[in-house]
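One structure, as structure tokens, below. Some questions next.
Here the complex is missing one protein chain, while the rest keep their positions.
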Amino acid sequence: MKKKLFSMHVDMDDFLPASAEDKAYMVQMRPSTTFFRDGVRRLVKNKIALISFIVIVAITLAAIIIPIAWPYSYDQMLGVTAGRPVDASYNNLKPMTYGRTEQAKIDAGETVFPHLFGTDQHGRDYFIRVVYGTRISLAVGFFASIIVLIIGITVGAIAGYVGGKVDLVIMRIVDIIYSLPDMLMVILLASVLGVSRLGTLIEGTSLERIGGNIISLFIVFAILYWVSMARLIRGQILSLREQEYVLASQATGAKSGWIIRKHLIPNCISVVIISTALQIPNAIFTESYLSFLGLGVNAPMSSLGSLASDALNGISSYAYRLVIPAIVISLIVLSLNLFGDGLRDAFDPKLNA
Amino acid sequence: MSLLSVKDLHTSFFTDAGEVRAVNGVSFELERGKILGIVGESGSGKSVTAYSIMQILAETGRIVGGSIKLDGQELVGAGEKVMRTVRGNRISIIFQDPMTSLNPTYTIGHQLIEAILLHTDRDKKQAYDRAVEMLRLVNVNEPERRMKQYPHEFSGGMRQRVMIAMALACEPDILIADEPTTALDVTIQAQILELMQSLHHARSGRRGAAVRRDHRDVRRLHLRAGDGGRDLLRAPPRLHARPAALDPERRERRTEAAADHGHADRPFEHAEGLSLCAALRRRDEDLHPRALRAAAGRPNAHGVVLAERARRGRIRKGGRERMSEQNNTPLVDIRHLKEYFYISTGPFTTKPLKAVDDVSFTIRRGETLGLVGESGCGKTTVGRTVLQLYKPTAGEIWYDGKQIKTAKDLKEFRTKATMVFQDPYSSLNPRMTVSDIIAEPLDVHHLCKTKEERRDRVLELMQYVGLNSEHASRYAHEFSGGQRQRIGIARSLAVNPEFIVCDEPVSALDVSIQAQVINMFGDLQDKLGLTYLFIAHDLLVVRHISDRIAVMYLGKMVELADADEIYNHPLHPYSRSLISAVPVPDPKIARANRRIALKGDIPSPLNAPSGCPFRTRCPHATEACAEAMPELKEVSAGHFVACHRTAELSD
Partner (left out) sequence: MNTKNLLYILKRLGLALLTVWVVITVTFFVMHAVPGGPFLSEKAISESAMRALEAKYGMDKPLFVQYLTYLKDIVTKFDFGPSLKQRGRMVIDIIGDGMRTSAKLGVISAVLALIVGVVLGAVAALRRNRIVDKIIMVITTAFVSMPSFIMGALLLILFVIKLRLLPGNGAAAGGLVLPIITLSLYPMAYITRLTRSSMLDVLGQDYIRTARAKGVAKGKIIFGHAMKNSLIPVITYFGPMLAYIVTGSIVVEQIFAVPGIGRAFVSSIINRDYPMIMGTTIVLAALIVVMNLVSDVLYKVVDPRIKLD
């Protein structure tokens, strides 16, 4: 029957079925995966992103754990002992060298914990200062991004979902803030907020230690940097609302709450995570820049930027004091950027223009 | 000796995932002055064959074997220098998508002149004159002015004309047309085909290979060229027998497409029959009934279409019976529906875009109303407004004798009327499993008390639409277009609706899969007694399923009649043109039935012409047509037309 049907028109040989080999070649049966698992699989396959992730985790853990175990603290001037004159031999120690009293102890057969990176001009252990600086930089980057995230999502989601006049007003404000030169505004606000009433407000609280400047940095971030996040979220929501599955949900009679919960949030979330991950290095950049200008953390607290700035004074003799924080900050920013890129590639290929 | 001879051509793409064999041993000969058609579904390697001849493959692609001879000269391995003198000079190509094939930052004139200067000795002035001449040849108005314009100032059809002008500027021996009309609207397709035919006639020295996805167009050209369908059959079937990925990025999708027929586990079922369907198409009416039945049992496009044809009479009749059993009140009654969108044209000014402008119709219980029209005619908006996804600007929507007014009416309405969407990719949430997608309406309306009940209902729905129930926990991206559309249909059936708006449910699918899905709509209607508003831009699609058909143009309904009536006696000039574009299986009829090519482009709905919106393209327009919009009048029982000149034109 079949043969007869074919033979009416054409040579049967032309219609040979694909061979088993051809079929095996074509078939790509994939096991059922969730979107998340799929993304993680792609992320793990990306070696650069994976290494970056390991570097970030290692640096973060080090910044958290090392200060607990380290025998020196970031603000302890080793040459200063109550009731005695300052022992200047502790200032500006080269790496792995010791102050006079320490040397005496070593000569006496005792063990003294080494100063891996030496000390600074005030006789403070430089290694622990770098570790603290890293801690501050990471913390600032993280919390600033969280602030940006919360404000950005709230405003962007309202603008995108409510639409109409609300959207119009919000977007005009966003436009203006967006076109403000952010760094100049940051400098301006940081230089003023640092000396303003804020200083007295936080006096006596635990916030005092990191200083009014950093608090003002957070404020600046909260005021200025949310706009790109808000724009992104709004754009996402607007494009998602155009998707036919949202229309389909509306056609079944679903209410706003349902659509937001079931359709908008799950489809926005990866974009949000990715841009937050890319926001962190940005914040670290800004913090170190301000610290370098003297508008960052209050002394004696250190940050990577302030360490670099301090090192500039003795740069001809102690170049390594600049190189060390420079390497750490570049490593952090580089790994975060690469990891963020990896996240984007893995979870949202379409974002990658 | 033939002009172009391709022997055992093999082209592969080398990707990270390994070698993808896109063309596997294709051979054909092309004689001077003849037209060769190459057909196959997406991914079958048509375009790659064309690019291999031109040697303009993507970076990863390479001809790995075989020979391509142009006038006896071997092109495989001839080198860039030789190929540059061949490309655009001896062999030219027109691409599928005219919207992206022209450089957006250069003027049309610049791009035309560039092509001419490359291969001829003309100086700039002569090249300019030649370019103008070419534009005139392809019927571009005011060619001198058009030369200075950029591609974005041209419509899709106009750009394709420019592409043709560019391809012909250096008098090539061979013109390759790579699906030159796929991306265009139906009436514009007719214009372009007409143009290509007349150019072929005018210069009988020209020869071409047309690469088409759609057999219908190919055959039209064949018949006109007096070549019958023979070339079609001569096209190497292996091309179809082993569909491989077109290019690496699309490989995954293509594989899924191959997996489309019925079960994901049996991806090759259809591949064997595909080219058969192309072969059969010509003679299907002559087939023995037994052969018909056999074909109907085969899971391939043609079998399905044939089966559908065999059954069509029955369905139509069945539909009538279904309808007459009910009392005469319509299930859906749309009265003077208007939907305007306000587009801002300046900082303080807005202009209404009249997407739907005073449309009325009724649909009886169990009936299928087909709604057709080209892009921008407002058909999708009608569908969405009927379901109140958009708030109507004016007009009334009555359902089952009650007007939908309050929120409570609407809530109830939502459990009776549902929708199937056009895009199988964007209509399913990529973060939800198939069972969650299908069960969404159940969840929204709290229709299932227990988890078991919900699960059973989902499995039942999946069975209805022919999906494997094992796939319930999968995500939508794991399915092919056709399967995704089935998921969307299952979702629309979840609440046990009476009425479904089908918004171009098959236009994004390959031809063979279209037939399957359309048949499924028919089966479901028989089984569940559904009523459809079936929207499509393609008359062929609605013809198979509709009891009555309405034609829309620029927000207005121009004709409404029984399906057979509108096919056999279309009255409105626009309907006539649309219907003339539908292929007829019998070549004799096809020859007699000339395609009516409309002039000009579809106007923007923002600047709709005064009076009758169609008058700017109407071959019969008079001055009276510019003054008033004609009423939709009943000219014979159940046949409505909105045209001032119905009386003069109807004979």
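Residue numbering begins at 1 within each chain, and the chains themselves are lettered A and B in the order written.
We adopt the following convention: a residue touches a chain if its C-beta (ideal position, glycine included) is under 8 Å from a C-beta of that chain, and two chains touch if they have at least 3 such contacts.
Predicted, not measured: the structure shown is a model, and the values here were computed from it.
Considering the whole complex, the residue from A:Val44, A:Ile150, A:Val166 or A:Leu180 that touches the absent chain is A:Leu180. When the whole complex is considered, the residue among B:Leu3, B:Leu36, B:Ile63 or B:Ile93 that touches the unshown chain is B:Ile93. In the complete complex, the hidden chain is touched by one of A:Gln76, A:Thr154 or A:Asn337, namely A:Asn337.
The omitted chain makes contact with just one of the residues A:Val44, A:Val192 or A:Ala299: A:Val192. Listed here are the chain A residues that touch the chain not shown: 175-176, 179-185, 187-189, 191-192, 195-197, 281, 285, 288-289, 292-295, 305, 308-309, 311-312, 315-316, 319, 322-323, 326, 329-330, 333-334, 337-338, 353. Where chain B meets the missing chain, the touching residues are 54, 56, 58, 80, 83-89, 92-93, 95, 97, 100-106, 114-115, 118-119, 150, 152, 163, 166, 346-347.
The criterion applied here is as follows: only the chains that are shown with their structure count from here on.
Inter-chain spacing, taken between the CA centroids of chain A and chain B, is 48 Å.
Interface residues of chain A facing chain B in the complex, by the touch rule stated above, are 1-2, 4-6, 8-10, 14-18, 22-23, 25-30, 32-35, 243-245, 247-254, 258, 262-263, 266-267.
Within the complex formed with chain A, the chain B residues making contact are 21, 233, 236-238, 241-244, 252, 255, 258-259, 264-265, 267-268, 271-272, 275-276, 279-280, 283, 290-291, 294-295, 384, 387, 389, 410-411, 414-415, 418-419, 421-423, 426-432, 437, 440-441, 444-445, 471, 473-475, 478, 488, 491, 495.
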